[in-house]
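Showing just some of the chains, left in place.
Naming follows writing order (A and B), and every chain is counted from residue 1.
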């Protein structure tokens, strides 16, 4: 295993130290139980947004802590959901009197652990709501599975609800906006290579030299199908078609297109994929009003790409454009 | 079948040892149909359990079980952390302040907790597939070893199943042909608790 680490069991806390040192103006880090808190938290009178999940998806979620986005992120061990004590501590730390919204990716572990934390916080008298994001169209039979996974849509969700909370919206409004995003966002990803979890030491799946995994999750977990590697046109079409069919997105829709690197894919290839997606959408008469291109929800060093489409309303557009100041997303300030 | 505080402590220690010894096996099972962290997460959680056993004294089986529950809930993460944590918590609640526990009743309470949290039924390819037959065997009068045998068989039965809960469910048909890591870890812990090898 080739990694720039000290020891597999201290990776997350060692990395958080660097994050704290790099962005002292934006955030502070509590090592135990691990939390990344907005530097000026709690912000009195503002709805607090708390998210979290396994580490290894950086910049998600710690890189999105700051004004206009998250109040706290709870990083679990690599690819492992955080524990309830982390989430409970973070909720307590950032609660500013206007309630707390938990944004949870739909994985059994995340849902169960955030659920337990929400119960603990509710017992303290804090108004805690939870919105679960499940945007991965790769998961087809949601009734026969743990349901769709939360993937790329999470980034857009955190930005948009973060803007709502920053603007002074109350907890009901934030929850409504969050559910609107969840209802209108769809994603799908693929990978060329598998990630290696530090404490595991070898790749999570074996992908042959001419194979790719389509519909992969963000933990290197297998997806819809393992298929022969095709060119970029085929890859992008294979991701976009299921997304478009699912909502469905139709001619005349305004969308945000998010082309995400799974971590190891160079920007050269990512922009190439993005250009193809833009063309395909234009051909269908779907108007791309905003775009985000980069490695924002990753799977360690996994090479691959995911596409996320969010149908935009004027309200969502306004929240998207609102200023944000975090380690990984910043504009307007 | 009853068990006192020392017995529960010894059993938990054996379970912790067994989890550590089987870490790599559980990781490999979870790599096949999950995300490869099951062995590591459980090993880490039980490491903290053993630390607590080493540094504190516990007066009742219920106190031990409660410590195990809160430790697993706060240290394991993933799906199995809250599930196993809830299981131990229900057993602890049942045990109350009593000097001994009824092992089969405790297992039954544990199963109830896992089902309440995880909503899985037998055949979903989860912990439940090992724990439910173990409870059934216990209720039918089996020895601890017999209970562990039932858990082993139940775990083995998951190979043929298609997962419908947890991360493995994303694989659909591709999840068949693999042993479920959670069912396996349940069987390992029950075997260790029973005092035998695995």
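Note that in this section a contact is a pair of C-beta atoms (placed from the backbone, for glycine too) under 8 Å apart; a residue touches a chain by one contact, two chains touch by 3 or more.
Worth saying up front: this structure is predicted, and the values here are computed from it rather than measured.
Enquirer: Each chain type is displayed a single time; count how many copies of it the full structure file holds and write the result as a formula.
Expert: A x2, B x2
Simple rule for what comes next: only the chains that are shown with their structure count from here on.
Enquirer: Would you mind pulling out the distance in Å between where the CA atoms of chain A average out and where those of chain B do?
Expert: Chain centroid spacing, chain A to chain B, equals 31 Å.
Enquirer: Help me check something: in the complex, which residues belonging to chain B touch chain A?
Expert: 27, 31, 34-37, 40-41, 44, 73-83, 117-118, 163-167, 169-172, 174
Enquirer: Touching residues of chain A toward chain B in the complex: what are they?
Expert: Going through chain A, the ones touching chain B are 9, 33, 54, 76-85, 107-109, 112-113, 115-116, 138-141, 144-146, 149, 197, 199-200, 204-205, 217, 219-223.
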